[in-house]
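Only one protein chain is missing; all other protein chains are in place.
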Amino acid sequence: METIESIRPLLAVLVTLIGALLIVFTGERHRNLREFWTILVSVLKFVIVISMVPFVLEGRVLEYTIITLTQGVSLQFRVDQFGLFFGVLASALWIATSIYSIGYVRGLNEHAQTRYFFNFALCLSATMGIAFAGNLLTLFIFYEILTVSTYPLVAHKETEDAIMGGRKYLAYTLIAGVVILFAIIFIYTLTGTLDFKPGGFLLGRGQSTTLIFLFALLILGFGVKAALMPMHEWLPTAMVAPTPVSALLHAVAVVKAGVFGCLRIILYVFGPELLHNLDLWLILAYFAAFTVIVSGMYALAQDNLKRRLAFSTINNLAIIVMGAALLTPGAITGSIFHMGSHGFMKITLFFVAGAIYVKTHKENISELDGLGRQMPLTMGAFTIGAMGVAGTPPICGFISKWYLAMGCLEAKQVIFLLVLLISALMDVAYFFPIIYNSFFKIPKEAINPHLDEAPAMMVVPLVITAVISLILGIFPNAFFHFFNLASTAAAKILGGM
Amino acid sequence: MTPQSPVLLVVIPLIFAFLTLPFGWWRKGLCYPITLVALSLSFLASLHTLHTVITTGTIHYWLGNWEPPWGIEYVVDHLNAFVLVIVSFVSLVVAIYSKRSVEQELPEKIVFFYCVFLLQVAGLLGIVVTGDMFNLYVFLEIASLAGYALIAIGEDGAPFASFNYLIFGTIGACFYLLGVGYLYVSTGSLNMADLFQILPDLYQSKVVLVAFAFFMVGVGLKMALFPLHVWLPDAYTYAPSTVSALLAPLMTKVGAYVMIRIMFTVFKPQFCIELIPVTTILGWMAAGAILFGAVMALAQTDLKRMLAYILVSEVGYIALGVGLANRAGLTGAILHILNDSFMMLALFLVVGAIMYRSGKREISQLRYLHRRMPFTMAAFVIAALSVIGIPPTCGFFSKWYLILGAIDASQWAFVAVLLVSSLLNVILFFRVIEHAYLEPDEEHAGGGSELAITIEEAPLSMLVPILIATAGIMVFGVLSGKIISTVIQFAVPKCF
Amino acid sequence: MIAAFDLVLLLFVLICAIAAISVKDLLSAVIILGAYSFFMCLLWAEMGAVDVAFTEASVSAGIGTVLFIAAVSKTKRRSKD
Partner (left out) sequence: MFDFILSKYNYWIYIILMMIGFYAMIGKKNLVKKIIGINIFQTAIILFFVSTAAKRGGTLPIVEHAHGHGIHHIHAASYVNPLPHVLMLTAIVVMVSTLGVALAIVIAIYRRYNTLEEDEILEQRK
């Protein structure tokens, strides 16, 4: 494994940080300039991240050490396939989200827009840091920054509900942060190092009970952001946030950071071999499977569109964790790839929810009858996203689910295959009525039969993300070599076995 | 040739303190520049001292060229050089800040204020620089007396709070003096290095034990270690804002420094750990302090009072690090001396600025503050995050080492206390942040209407120190590894 | 050191200390405290600490009492305990 010293990961993190400062100092008076910074920074960041793809595909690792934090642990960025996968995903979706955000906040004439964009940029900076973190401490540092910078976004509306949502979010994530911190320090005392290593670095250290305990703590800790089932409560509550924030929270930054953390723990800290030795993988997989089924049932019961999407997110995140826990090449590839494909599909769905809200101020599914005729593009994108999530070919969700299913068979665990299939059925069950009603059902009250879409700033991004999820379904390596990144990452992790 | 900087950095503020009287009598406005000059010089001297210590090792300065153990010796090793720089820098920052605040709060007492302010700093620096037990007592009293006087000139409740502080402070100082007496009786020496050599033979002696007990109680009172903290909340709540901003970061930290010095470089660590379980007791007291401070802070509605209780809890962190008595714990404790100085500095400066502009400090009265004073509140948020322990602010790294030390020592209760206190701090600070930032009024929910609230930021001479302190919080967080590898790892007593 | 003289002085010191804190009139208490300081410095002089005795006599018994009297005259003479 060749390592190259490169400042690019640092730049990718810094560019948004500087952007955030520019946004603050530009302020409310020059709105256009402020929005220009947002777009400029998001594009710049994407370019920087993409420029790292060729190196990483060749199997090299980009590394940049900023400063030593404590003996044996540095503030260090190391870009490997898995990290880059997440980085590309986040930075690509940020462009879409920021364009969409501008349309959204202006469409609703939101207050405190500067704070909104500032925190958005900060979030992305932190997400990039999480993606490129070379060790657990660096990951944790950015993880906490992400937590704190998301809080103002959740509480953005400043209504009683929003403040409560913010409190709940903070309570869950910071308690989780404390748990993670404890586990990290414990690992540090065991090994003296925290650097990620494909296949894990804990093998042969410490007693098995200690390790099981640590694993439980870490999964519980990261599982909060990944909304694994007993710790998911904050996510539906956080739906009071503005829709682009929900999109960011649920498709890209926060929950994916949680899943990313879980996967880093499973694959790069503990590693397949150790998990097999300790028999933890099966427990974790059952744990995740439980979430998959229960969250699917919850989703069916929701009438609020965003809440239904939130539970669908919980469902999919659990599928990712379940896949990783199976520890077979197919399952790992599938679960990593599903992080990306789910990101594109779910962000489309949230964008659609926001577009509907801005246009019609409707939030509930029962009110959407006949909307397809008024907003065909929007609802068309929704159809693609929803079908993708359910795993219909040729949308990218199919590919990830296919590999996950293969993985279940490789691990000889048919029960998880069943779980996957049931969850796909549930996906269909809770998305299909929306699609059917909006296109075919005759509305009870008269609805504007003419074409009347949301502002272009909102429609364009959601169409683009829908199209990309379609293209990724046909050519999984299109644009950014997503699939290659996922499969090589899986190969490298299991190569350590 | 020994450098003169160790003595200069004490003497300069002392001399300038007396210069402020005639000059201030002539022109009131001169006091402020004189103070700034004195403290800048003192800061430069402390930097030079630190530099010398890092490059050439411990400095021994014989006052009047009297050879120790007969004469007074100033010994500057990594530990005190480090604390010296903190003290002189923090006091310089507070001095810059003081101008407007003192003009507003104490218009008739400017000359007096700056004179005593400089005396206070001289006392604090003297405590840190000296290598002689009795000399330390004298400086301790100089600093404390200046502190009583400074606190007493505050608002309504101040004199009474200051009187209580005086009673407790005097008891503490007297106990310390008694400790010195007992130690002198049994060893015949007052020089710390000398005592370090002599004492091991006498560890079984009851007199030495009693001396040690007196030291711990005395210093515990001075540093407001729970349950000896009772004087602190009132005193720091009613003191003028500048004074709280000076005393809160420094007085308790210097007390903590004295504790570390006595426990580990006058007595030997084995004495405090094995012969008598001082460190264990200290650890439990510290754990009590952390929880008690945080819980009491929760009950406060007055922002400054809340900070005072948080200070009680922060002192607990340092004491906990000492109580863990291992390398990581002590590293954390010493690092926290730096970090907490800056956190408390920033917080108390912010409260002072808020009071300067609005005269308010009830938490419920802070609404819309982020629009009026955006920079001040941003600084508050960063300092708050640091107290909570969110990376990459400096507070996180001291917590890191403390938890590391607690795990190393297998003290799971302390680990739990440290973790829980983080969460308590979250509640504490987000309560304030919600009040200051969020506006759950109907007209704001979703609407774009902006109330006509103009920016009334604190004046520049107050804002710059606040920003310096905040920058310090961020920078020391990122550089903590560097600070530890250049200074603190040598400052931790050798035997760990 | 003459033990008998010593003991007598110590006794006086003790009596004065107790009297100083139990007299209700603050001015008397302060005067008694002055006497206490004076006996104390006699005791020290007798113990060979002449320099301390002188300082105590001038600074503590002298200036201290003056300060006390000034303070008491600016405030109240009566005390409840």
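Chains: A, B and C, in written order; residue numbering restarts at 1 for each.
Keep this in mind: a residue touches a chain if its C-beta (ideal position, glycine included) is under 8 Å from a C-beta of that chain, and two chains touch if they have at least 3 such contacts.
Note that the structure is a prediction, hence the values are computed from the model and not measured.
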Visible contact partners (per top-of-document touch definition) of the missing chain: B, C
Options B:21, B:47, B:63 or B:174, residue touching the unrepresented chain: B:174
Interface with the undisplayed chain - residues on chain B: 134, 137-138, 141, 145, 148-149, 152, 156-157, 159-160, 162-163, 166-167, 170-171, 173-174, 177-178, 181, 184-185
Hidden partner chain, residues of chain C it touches: 1, 6-7, 10, 13-14, 17-18, 20-21, 26, 29-30, 33, 36-37, 40, 43-44, 47-52, 55-56, 59-60, 63-64, 67-68, 70-72, 74-76, 79-81
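Convention: only the chains that are shown with their structure count from here on.
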Interchain centroid distance [CA atoms averaged], chain A/chain B, Å: 43
For chain B paired with chain C, centre-to-centre distance based on mean C-alpha positions, whole Å: 37
Centre-of-Cα separation between chain C and chain A, whole angstrom: 79
Interfacial residue positions of chain B with respect to chain A in the complex: 385, 388, 390-392, 396-397, 399-401, 403-404, 407-408, 415, 419, 422-423, 426, 430, 434, 437-441, 444-450, 478-482, 484-485
Residue numbers on chain A that touch chain B, as the complex places them: 66-70, 74-75, 108-111, 140-141, 144-145, 147-148, 152, 155, 157-160, 162-163, 166-167, 170-171, 174-175, 177-179, 181-182, 185-186, 188-189
